[in-house]
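Sending over a structure as C-alpha cells; questions will come in a sec.
Rather than the whole complex, this shows some of its chains in their spots.
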Amino acid sequence: MSATSYAGALRLALDHALRDDDDVFIYGQDVAGSFGGAFKITKGLSDRYGDRVINAPISEDAIAGMAIGAAMEGMRPVIEFQFADFATIAFNQLVNHAGTTYWRTGKPCPLTARLPVGGTPGGGPFHSQMAEAWLGHHPGMVVFAPATVDDAYCMLRQAIASNDPVIFCEHKYLYEQVRDDSFNPDLASALPAGEAAIRRHGRDCTVVAWSAMLYDALRAADVLAREHGIEIEVIDLRCLRPLPRDGVLGSVSRTGRLVVASEDFPFGGVAAELLALVAQHGFGLLDAPPVRVSSLDTPIPFHPSLWAAHRPQAADIVAAVIQTVRF
Amino acid sequence: MQAATSMDSTVTDLGHELRRTHLRAMLNGRLLEERLRSLYRQGLIHGGVYLGFGQEAFSAAGGCCLQKGDVFAPLIRDMAGRLAFGETVEEVLRTYLGKRSGAMRGRDGNIHRGSLEQGILPMISHLGAMLPTAAGILLARRLRGASGSVGLAAIGDGAMACGATHEALNAVAVHRLPLVVMVANNGYSYSSPNSCAFACDDLVQRAEGYGIPGHHCDATDPKAALATMAGAITAARETGQAQLVVGKLLRLCGHGEHDDGAYMDAAQREAARDCLSFGPEQAVADGILAAGEWDQWRQVITTTIDTALATVEAEPDAEPAQEDWQAWSESWPGLEAAP
C-alpha cells in the first residue's frame, strides 16, 4: 500500500520541521537511533538530523521541564511520550509550568508534546487513555487531536510553529489504519487549527467527534442514512483547546440537535464542555436535549471484548442520534 | 528454607535445597515464557508479551528468598521470581488468556497480574510506581505492630531514572522500611543502552546517597545471584533497613515480543552468558544437581504447563455481560447514571 498513513504523515511533518528550522529538535524515550520510538514515528530522523533527535531517560517530568527550558530559550522542542498515559508524570510541568509561562512572564513557551492516545484491543487501563480533559483544563494549554492524514501532517507542523505549548494527541488506532493515497504535503489542506471541519453535511443532527471517534461517527452516519433516513452533520473538532466554538454552534444552528461522541471517560472534560457551551450559548438553537456518548465510567478494560463494551461504538452514536431526532 | 545471612554478597553456603529450588524456578520461568511466546505467535494472547529471558537467575533468587507473608512487587520480567514466590502456572495462564477466572478477570492483563492475598502487587504500568506501594504495605504492618516480613520490589536500569523510584528509595531509607529494591540492569531500557539511562559506573553507587546498604552481583551466575539476594533479604529482615541490589545481566530477547531487538549490540549478545545454560553446569559441578536431572525437570515442567494450559483454555473468557461496570466499591447515594 503506497498510500500515506497517519503515522507516515506525522513522520513527514517532523522531518520537514527539522529540515526547515534548526531550532526544532526531538526529545523522548527511544526516539533516536535505528529504533525511532515505540510507534516508529521518528524512525530514520536521527540519521538525517543527528543530534537534534535525542534519547531521554525514563523521566517524563524532566523531559517536559527540559523542553520548557529549551522553549524559553527560543527553540521549538518536540517531546514524545511513549503513551499519553505516562504524561501524568509530567502533568505538573505541563500545566503549571508550560501553561503558565506566557501569562506569567510575557515570554512564549513553544513546545509540542506528542501523546499517543486512545484505546486498542488489549491496550488495557494504562496504554489506552485520552488526555484532553486533564491536560486541557488549565489555562494556557493548546490541545490538538487530528483524525485525518492531512491533519496529522498540517496540524503537527502548526503545533511546532505555534508559540504556545501544544498537547498533540495522536490516536494509536489511526497510525496505520488511516491512509490517504491522495496525500501530498505540498497541497495538504492547512485549515487553521482552532477551526472545526465538517466531514459530512447533514440537516437532521450535529454529531461532534474528534480523533478516532470521527470514524465511528462517519460509520454511524452511513447507518443512519441508509437504515433510518437520517442525515447527520459530522463535525471533526480537530482542536480541543481552544474549542472551535463557532463551528459547533453554526452546525447546531442548522440542525437543532447535538450529539457529542467521545472516547474519553464520561465525567467532565471536553464532551461536557461542548454540551455546556451549546446549552448556554446555543440554547435557543436546540430542538432536543443534547446528548453525550462517552466511554463507561471505569478504567479501560484489557480484554478486547470488555474493551469493545466500554468504548463507545458507532451503534451507540446511532442510538443517541435516533433518540435525539425522535425527541 | 535456608538463607544466607552474610551481607558481603559472597556467601557460598546456600544449602542444597535452596539452590535446587532456585534452579527449578529459573527453569519454570523460562519454559513457561517460551510457551507464552509460542502462544503469542499463534495469536492466542491479547495484548503484549514481555519476557524475562536472561533474568531468571536474578528474579528467581528474589522470589526464592522471600517467605510467605512477605510482599513482592514484580516487574515485567519476573516470571521466574513470581513462580518461585508461589504463583501457579494456572494463575499465569488465566490472565494471559483473558479468563474471567484470572486474578485480573480480564480487566487488566498479563504482566499487571497480582494478588494481594498472595502478597504479589498488581502493578500499574508506570515505572517506579509500585515501590512506594510496597513501602506503604510495610509501613502499615509496622504501625499495626506486625514485624518480620519484608518487601521486595523489582526495577530496571531504565526506571532508576524515574522520579517515583527516587522518592520511594529515599522514603524507605528515611522511614527505615525493610524494602529490598532489586535492580535488574539488563543493559537496555527498551531500545536505549545504559548510557541513555545513567552516568555513574554502577547503579549500586546510588545506595550510599540514600543511606542504605548496596549489593552487587553478576546475575548471570545463579549462585552469585542467589547469594546476593539471600544476603540482602536477610539483612532487610534482620535490620529492618532497606537494601539496594543491582544485578548485572543482559536481556536475551526484545523488549517485548513485538520487538526484534535489532538495535542491540550483536557482539554483546553473542558474548552474553545465559543463566539457564550456566546454571545447570554450575550446579552439576557443585554437586547440587545430578546429571540428567535438569532434563527430567524440563519434562515435568513441560507436562505441568501442558496440563495447566488445557485446564485454563476450557475456562470461560471474560465477557461484558458479567461486568457491573462499577469503579467504586461503595454504593454512593448520589451515584450518577452513566450519561
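Note that the chains are named A and B in the order they appear, and that numbering of residues resets to 1 at the start of each chain.
We adopt the following convention: contacts are C-beta pairs under 8 Å (C-beta built on N, C-alpha and C of every residue); 3 or more make two chains touch, one makes a residue touch a chain.
Everything numeric here is computed off the predicted structure, so don't read it as measured data.
Although the view holds one copy of each protein chain type, the assembly as a whole is A x2, B x2.
Going forward, only the chains that are shown with their structure count from here on.
Rounded to whole angstrom units, the spacing between the C-alpha centres of chain A and chain B is 36. Residues of chain A that touch chain B in their complex: 29-30, 33-35, 38, 55-59, 61-62, 82-83, 85-86, 88-89, 121-127, 266, 292, 294, 296-299, 301-306, 308-310. Interface residues of chain B, counted against chain A in their complex, comprise 46-48, 98, 104, 106-110, 112, 124-127, 158-159, 161-164, 189-192, 196-198, 262-263, 317-320, 323, 325-327, 338-339.
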